[in-house]
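Every protein chain of the complex appears in place save one, which is left out.
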Amino acid sequence: MITVNHYMLLSAILFTIGTFGVLTRKNAIVLFMCIEVMLNSVNLTFIALSRHVGNMDGQIFVFFVMTVAAAEAAVGLALMIAFYRNKDSIDVDDFNMLKW
Amino acid sequence: MADYLLSIMTFFPLLGILVLLFIPRDNGGLLKGFTLVVSLATFAISLPLAFDNVFTTSGGMHYREFYEWINIGNFFQMNYNLGVDGISLWLVMLTTFIVPITVLSTWNAVDKNIKGFMAMLLLLETGMLGAFISLDLFLFYIFWELMLIPMYFLIGIWGGKNRIYAAVKFFIYTAVGSLLMLVAIIFVYYYAVQSGAPMNGFGIQELYKLDLPYNAQFWLFLAFGFSFAIKVPMFPLHTWLPDAHTEAPTAGSVILAAVMLKMGTYGYVRFAMPLFPDALPTFIPYLAFLSVVGIIYGSLVAMMQDDIKKLVAYSSVAHLGFVMLGVFAMNLQGLAGGMIQMVNHGISTGALFLIVGFLYERRHTRLITEFGGVATKMPIFATIFMIITFSSIGLPGTNGFVGEFLALMGAFQSSLRWYAVFATSGVILAAVYMLWVYQRVMFGKVTNPENEKLKDLSAREIIIMLPLLLFVFWIGVAPNTFLSKMNPAMEQILVQMNDKKVAVVEVQQPVVANVLEIKSIVD
Amino acid sequence: MENLVQEAIQNVNLQAIMPSLVLSGLAMVLLMISVFSKRGSTTHVAWLSIVALVITGLVTLTGWNNPQAGFAGSVLFDNFATFFSMICIVAAALTILMSDDYLRREGYPVSEYYPLILFTTAGAMWMASGTDLMTIFLGLEVLSVSLYVLAGFFRNQTRSNEAGLKYFFLGAFSTGFLLYGVALLYGVTGTTKIDGIAAYVQANPDTALNTMFIAGGLLLLVGFLFKIAAAPFHMWTPDVYQGAPTPITAFMSAGPKAAAFAALMRVTIIGLDGLQSELTSLFWLLAVLTMTIGNFVALSQKDLKRMLAYSSISHAGYALVGLVAWNAIGLSAILFYMLVYTFMNLGAFAVLILIGKKGEDNLTLDGVAGLGYKKPILGIVLTIFLFSLMGLPPTAGFTGKFYIFAGAIEAGYIWLAILGVMNSAVSLYYYLRVIVQMYFRDPEEDFNWVTINVPTAISIAVSVVGVLYLGLFPNSLMNLAKMAGF
Amino acid sequence: MEAILFYLTATVAIISALFVIKCRNPVNSALNLITTFLCLAVFYIMLEAPFMAAIQIMVYAGAIMVLIVFVIMLLNLGLAVKSRYSHGLAGGGFLAALTLLVTVYFIKFGEATGTGGEITSEVISSYGHTELIGRAMFVDFLLPFEIASILLLVAIIGAVILSKREV
Partner (left out) sequence: MYSNLWLIPFFPLIGSIFNGLFGKKIKNEAVIGSIATGMVFLSFLVAAQNFFKLLGDTEKVHELVMASWITVGKFQLNWEFLLDPLSAVMILVVTGVGTLIHLYSIGYMHGEEGYYRFFCYMNLFAFAMLMLVLGGNALVMFIGWEGVGLCSYLLIGYYYEKKSASTAANKAFIVNRIGDFGFLCGLLTLFWALAEKGVWTLNFVKIAESGHLLESGGLLITVVTLCFFLGATGKSAQIPLFTWLPDAMEGPTPVSALIHAATMVTAGVYMIGRMNGLFAMAPATMMTIAIVGGLTAFFAATIGLAQNDIKRVLAYSTVSQLGYMFLAMGVGAFSAGIFHLMTHAFFKACLFLGSGSVIHGLHHAYHHAHLHDDPQDMRNMGGLRKKMPITFITFLVSTIAISGIPFFSGFFSKDEILWWSFGSTRGHWLLWVLGAAAAGMTAFYMFRLVFMTFFGEQKTDARAKDHIPESPFTITIPLMVLGFFALIGGYIGVPKILGGANRFDAFLAPVFEHAQHANEIHAHGTHATEYTLMAVSVAIATVGIFTAWVMYIRNPELPGKFVARFEGAHRVIFNKWYIDELYENVFVIPCKRIGTFLWRGFDVKVVDGVVNGCAWVVKGVGAGLRYTQSGYLYNYAMAMVVGVVVIVGFFIF
């Protein structure tokens, strides 16, 4: 029997993988994708819990998370493009003008 | 007028600043003149206090002003709560008296940004006056901190070579202490509120009646005491002082020495001690010890200075050691000695700084080795310097003696007898460093050709010094003028402390008996 | 089907969202106006957005002492929300006033800038008034996304790009944690409504021991702590503040931070009341850590914007002290402090904006040498703001800090207060350094590029008045803050 | 059956998620990410949320990922990549492990107690998932929905402003 905990564990693993990606990857776009993995893992949790709890709030939340993800994607990618235009790179290591 | 006298006096300089802002900045004479007028007017406003005989009969607060200021229901309340008693009276007078003198002293010394300088002086005056007359801890704290700002600028902008270091050090050093005091102020307030004591904002008169457990008093006294000890300054928290004094312009040094250091000692008398009398027996031995160390240490270090101003600065450490010792004696004589010594130190050390200023204006150096034989070139100056020197040494007949003697007498009456013996040795050391510097600066032949063209004091400079000399002798010969107005207030403070705490009392039975007698008479 | 519409309409209470409604509506109008405006002309939009903010402000004020709930418990526009909304409105207005000239100087006269600020403000209002985590989350996202854009607004400036990107990535990353937290809370309590969570915990006290609940609550807070720049979630702040356009930096440090505090307070005090003991110790630690890191690192900064960024971190730490206190005084103190901070920080930034050259490379410590002599009024004003930031009387910074520490001490957190004031003492040093430069050094430059324009002057004047008024006569606003607290 | 499907899909999801991180070429990462999304859609269906599955595919796999791939192509990043990882591989791994530990711990020892809602399988099958979503969104969460619209507006403006070439 697959319980809510299975789903939650799965999403925890995915969340961790996303976190790991954010911590390690250099390419800003991949980094962003890793964040998407994290958000998706949360979505999975929400939907699993929504079933478990027995109301729709969680699923509505997922709906909005997707909206937010879309909005962030738009803005984030625009920022990346702008940066790329100036620096010809989107390596996060090149985000290094501002420090100390 | 009398109802608002304190407010008018305190904020008059502030009003002066407002007008000052509209005087063109390149009209230096007008700026100085106007500031002088304002400060003199402030002095005039404060004069009725000095002549009011109510202080000789009653030790309570007079000239009360009370308005609700901040009232946040059950959160907290602060009031605009002013009053003056015999303890603050002479410090207020000293402040209003010394500011015009400093204004006059800057006549030729300041040429950069006169407007700012004058504004800072006046702002400082407001801050100092406010701190002396506030009866609400919160209000007191505001004025207390307010003083820092103009002094910081006075040192930082118009100071000597190393002024930035000195200014920042002064500021942060004092602020550290006062911030801790802020915590203590808030704490004592909430303690009072939570214990259901009747409160009137942060009014100290209500707080005086508060019964705090020993533990709380211990920490609170530590916080208040620390803050005031920095300001005094007590050894080993004194190191901001030589720097600040040395780098400050003459006016700044004078005010710093004459008034601002008194904030610390005044703070002990007004706040730390009567608010937390139970903690006193614990601390007094240490504080007295530090006072005595300050006396001897300050003197020894002063002796070896090569900069006159620094010497005077270190001598302040020693002088204030006497003040503190007297205050910690916890009896009438000691307290009176401490109080009168505060005024004395204001006058003598203020005058010494002015004297150093005169030399500095002429030669742009304060190194002792640069001078020598000045007496032949500047006989009037030599005379005045001599008188002030002996006042600082504490020669009987001058002000310094009365204060020192009473302070020591008080200490001898109390459990601090042994400290007092060591403190008394300070009178030797004072003579050593003061006379030595006098000899090196004034006596001998003129060896440095630069000193050949030294001019004696101008009329303005003599006028600056005359009032100070007057008080040197006045306090020395007829201190009762001042003591008589202080006594009732000091008695009251002691009675308060003793009412709250009996253990302190047994050390000096006679005083307490005396105090109680007088109290019954007053009642 | 009618049923559904009926039901939906029943839930609507426009009063409860009127301010944000008005504001977003006007923002959209302004967006249209800017579309049809001549390229490069932004002044009218700026003034119109001020008008919009004033209208919104008036609308908001009608909500005082008139709490309005609506949308099936999604929103509650009470005094608390009103107070924070007003802070954000004031912050936005001051920001807009100081922006117009700045944008032209820097070569980005883009009129969409203003609607974006208005949207940010609207987002902040939803954060302040939201009672459902969903509302708060979406408000937060509106605010964040706008700020990502605004931080990276100077799209041809690498610094600005970098600021935007860093903010974006870390913001999105923290959103992940926040959402995870919400999900866990949802799982444990079956709801995302704050009072629903509280009610559930009330009904089932064991919940407070449920690791999932604790973890959920803490993860949720991470999102807000990130926004208020509490250590160790503060790392983005200096970089973003330094790189973002200066008015936006100013704005970020005041409005959005206040909104984040509003949300944080509502969530913790109402929703996570069951975790009080855990949270107070957490906040204790974070407050100390935050102010210490902020102050210590600020000591070694040379760039003024970056220094103020660290200073803003430390101020967040002070504000957190109020939350540690968890009592009426402390909570009201946060409200008051946020208002005070808005004035003093925006004022300081406004002065910096005025004295900056194009590109603002001169906004360093050495760059302001002798400013007090060349531009005396700016010097005095900046000095007042700095003293206020230090927390010295008679400025608002002092009364604000006093309020905060009063709360902490009333609740018995003496050591926290001591650490707080010691931190203030440390902070004196770097603020004083600016004053040292302005007054104690001789001018190296003549500052002849500094021209004072009316809107910025107005914003500075308002800030000065605010700082001094709240410093000397804080009574009225302290009382309002008291009424607005929980 | 359900279990097999779950484990199978979960394995795929995890592996593809790992590949997102591992792949040198961002395009490959993106494709792997799409795989993960699809797996999640499978789970949504398993969790009786078909509407969410559809949205997942359309919005995520369809819209967002297309946008990402588009940008990757636009910036021509596939060839420019020099190294995949920043300096923090070990630290990142360690922290990720800790994260996993913490999450697993609170899932293991915590309990999702907020059960008892009225939405059961029966309700879903009788009303239909989409309707339930619609009802919840427009009755209970109308305001967030409206805010979401503002959010999208802001995002559009922002994207436009940021990607314009000149002022």
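Residue numbering begins at 1 within each chain, and the chains themselves are lettered A, B, C and D in the order written.
Following the convention adopted for this analysis, contacts are C-beta pairs under 8 Å (C-beta built on N, C-alpha and C of every residue); 3 or more make two chains touch, one makes a residue touch a chain.
The structure presented is a predicted model; accordingly, all values stated were derived computationally and were not measured.
Trainee: Over the full complex, note down every shown chain the hidden chain is touching.
Mentor: By the stated touch criterion, the chain not on view contacts A, B, C, D.
Trainee: Just name the one of A:11, A:24, A:41 or A:59 that touches the chain not displayed here.
Mentor: A:24
Trainee: One chain isn't shown here. Among C:219, C:350 or C:392, which residue touches it?
Mentor: C:219
Trainee: Could you tell me which of B:368, B:406 or B:468 touches the chain that is not displayed?
Mentor: Only one listed residue reaches the unshown chain, and that is B:406.
Trainee: For the chain left out of this view, which of C:239, C:360 or C:410 touches it?
Mentor: Going through C:239, C:360 or C:410 one by one, C:239 is the residue touching the chain not shown.
Trainee: Of the residues in subunit C, which ones touch the absent chain?
Mentor: Contact residues on subunit C toward the absent chain are 165-166, 169-170, 173-174, 177, 211, 214-215, 218-219, 222, 226, 231-233, 235-236, 238-239, 278, 282, 293, 295-301, 426, 429.
Trainee: Name every residue on subunit B in touch with the hidden partner chain.
Mentor: Listed in rising order, the touching residues are 169, 172-173, 236, 238-240, 242, 297, 300-305, 331-333, 336, 373, 375-376, 379, 383, 390, 395-397, 401-402, 405-406, 408-409, 412-413, 417, 420-421, 424-425, 427-428, 431-432, 435-436, 439, 442-445, 477-480, 483-484, 487, 491, 510-511, 514-515, 518.
Trainee: Suppose we count only contacts with the excluded chain; which residues of subunit A make the list?
Mentor: On the side of subunit A, residues 19, 22-24, 31, 92-93, 95-100 touch the unshown chain.
Operating definition for what follows: only the chains that are shown with their structure count from here on.
Trainee: Based on which chains touch which, give the shortest step count from subunit A to subunit B.
Mentor: Between subunit A and subunit B, the shortest chain-hopping route counts 2.
Trainee: Between subunit A and subunit D, which partner chains are common?
Mentor: Both-contact set = C.
Trainee: Going by C-alpha centroids, which chain is farthest from subunit B? Tell me that one.
Mentor: Centroid comparison gives D as the farthest chain from subunit B.
Trainee: Which interface, named by its two chains, has the most contact pairs?
Mentor: Max contact pairs: A-D.
Trainee: Which chain has the mean of its C-alpha atoms lying nearest to the mean of all protein C-alpha atoms shown?
Mentor: Here the chain at the core of the arrangement is C.
Trainee: Express in whole angstrom the distance between the two chain centres, defined as the mean CA positions of subunit B and subunit C.
Mentor: Centre-to-centre distance between subunit B and subunit C: 43 Å.
Trainee: List the centre-to-centre spacing of subunit B and subunit D in whole Å, with centres computed as mean CA coordinates.
Mentor: 71
Trainee: Among the residues of subunit D, pick out those that touch two or more other chains and give their numbers.
Mentor: 103, 107, 112, 114-117, 135, 140-141, 144, 148, 151, 154-155, 158, 160-163
Trainee: Tell me, which residues of subunit B touch at least two other chains?
Mentor: Where subunit B is concerned, no single residue meets two or more other chains.
Trainee: Give the pairs of chains that touch; include all such pairs.
Mentor: A-C, A-D, B-C, C-D
Trainee: Where on subunit C is subunit D touching in the complex?
Mentor: Touch list, subunit C to subunit D: 4, 7-8, 11-12, 17, 24, 28, 31, 39-40, 70-72, 74-75, 107-110, 112, 115-116, 119, 122-123, 126, 132, 134-135, 137-139, 141-142, 145-146, 148-149, 152-153, 155, 164, 184, 186-191, 200, 204, 207, 210-215.
Trainee: So in the complex, which bits of subunit D are touching subunit A?
Mentor: 2-3, 6, 10, 13-14, 17-18, 20-21, 23, 26, 29-30, 33, 36-37, 40, 43-44, 46-49, 51-52, 55-56, 59-60, 63-64, 67-68, 71-72, 74-75, 77, 80-86, 88-89, 91-93, 95-97, 99-100, 103-104, 107-108, 112, 114-120, 132-133, 135-137, 140-141, 144, 148, 151-152, 154-156, 158-163
Trainee: Where on subunit C does subunit B make contact in their complex?
Mentor: 328-329, 332, 373, 387, 392-394, 398, 402, 405-406, 409-410, 414, 417-418, 421-422, 424-425, 428-429, 432-433, 435-436, 439-440, 474-475, 478-479, 482
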